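Let's turn to subunit A:
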Amino acid sequence: MNRYVIIGGGVAAVGCIEGIRKADTEGSITLISGEKKTVYCRPLISYYLQGKTDFEKMKYRSDEFYEKNNCKLVYDTAVSIDKDAKTVTVSSGEKIPYDKLCVATGSSPFVPPFTGLDNVSAKFSFMTEDDAAEIEKAVDENSRVLIVGAGLIGLKCAEGLCGRVKSITVCDLAERVLSSILDEPCAKLMQNVLEENGISFMLGDSAEKFDADKAYMKSGAVVDFDVLILAVGVRANVSLVKEIGGETERGIIIDEKMKTSVEDIYAVGDCSQGVNALTGQKNVLALLPNAVMQGETAGQNMAGADTVFDKGVPMNAIGFFGYHALTAGIYEGEMTEEKTDDSVKRLFVKDNRLVGFMLLGDIERAGIYTSLIREKTPLDTIDAEAIKISPSLLPFSLKYRKIKLGGSKS
Partner candidate 1 sequence: MGIEFIYPEFEVVRNQNRCIGCRVCERQCANEVHTYDADGKVIISDDAKCVNCQRCVSLCPTRAIKIVKSDCRMRENANWADDTIKEIYKQANSGGVLLSSMGNPKPFPVYWDKILINASQVTNPPIDPLREPMETKVFLGKKPDSIERDENGKLINNLSPQLKLELPVMFSAMSYGSISYNAHKSLALAAQQLGIYYNTGEGGLHEDFYVYGENTIVQVASGRFGVHDDYLNAGAAVEIKMGQGAKPGIGGHLPGTKIVGDVSHTRMIPEGSDAISPAPHHDIYSIEDLRQLVYSLKEATQYKKPVIVKVAAVHNIAAIASGIARSGADIIAIDGFRGGTGAAPTRIRDNVGIPIELALAACDQRLREEGIRNQVSLVVGGSIRSASDVVKAIALGADACYVATAALLAMGCHLCRTCQTGKCNWGIATQNPELVKRLNPEIGSQRLVNLMTAWGHEIKELMGGMGINSIETLRGNRLMLRGINLTEKELEILGISHAGE
Partner candidate 2 sequence: MKRVYVNEEWCLGCHLCEYNCAFANSGLSDMVKALKDKEIYPRIHVEEDNKIKYAVSCRHCDDPLCVKSCIAGAITKDENGTVKIDTDKCVHCYTCILVCPVGAVSHNENGAAMKCELCLENSCGSPACASGCPNKAIVYEERE
């Protein structure tokens, strides 16, 4: 009977458990979770602040999930792996033996070494339910909130706090919001939406130095705040694997079967660095769907199956105040744009393939574009001009539709 051990209790681990159980209903599964709680939807913490959900609803799986899958929970932190003895040591000192190990340790907030940061008592990261709960306690209607970082996490936090605090200022060294997923014009559109809802921005500028309730900006400006939220970025938690000589870069390097360079050790989710299907290069694709699918693939392979996950592409669905941006792929090649008063669509075509898109406002049927990217559909096999105007199945062949909709096998 195989002994499976998973380090990390996030959604990648859930994928892994489900993957294992697809192939092996017998083997023992031990899950080591440092967060000491059952799995929840991490990206939902901003919705928690907004009051749109609660911790009960945020559970990613029911409480019975672990029991149903015969999975033992160890609420402790893994401190080291012995790859020869094939054990994981947790902080209590216990050594947990494994035949197959999956590292799903996720990422941690990256806090730059700002001068005077220690002077700030009300400072928070925004990664976990605990963070959200603490922020909620720390703010009131008179709070002035400074968020450092205008990325996905910082802005979702800003949206979450909007309406419950006096003011929100977001600063970022980058010249635009959401710089990792939106280009300048699209970012501007999204910034407008946020500004219309009372959020202030200081872009191309960042804090250099902190007092207890003051941030001194590069530009010379001084921002008074009551609550500071640091959302500069995250770093993959790679140390467990790095320490035993496993190959790591920004994340733990994995192949298409989710294997690390260490025998019988797999890595999935935000801590891993797997292949980006579009570039062939290995990137950290810290996205929930990716984590689940990687986890599932790893689980199946750990249990003896032979599957690959080679469809990992960057993609994001993000919305603020009801205005949505869906993006996927890479922004290279020839760009075409469709625009209306309140929507933008930018498509990127390279070598007869759709490689990326940004949709803002009108996001209907965006998955058809994503599918073109994931499946690397040659655009000359469909009516490329028609699909650029509107995503639908009309530009595809009758045969394709018969397979997709009509139940035809081929």
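Candidates were picked such that all candidates are chains of the complex that A comes from, given by their letters.
By our rule, a contact is a pair of C-beta atoms (placed from the backbone, for glycine too) under 8 Å apart; a residue touches a chain by one contact, two chains touch by 3 or more; residues count from 1.
All of these numbers come straight from a predicted model, not from anything done at the bench.
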*Of 1 or 2, the one touching subunit A somewhere in this complex*: 2
*Contact footprint of candidate 2 on subunit A as seen in their complex*: 15, 41, 43-44, 47, 52-53, 57-61, 288-289, 292-293, 296, 315-319, 322, 324, 326, 328, 363-368, 370-371, 374-375, 391-394, 398, 401-402, 404-407
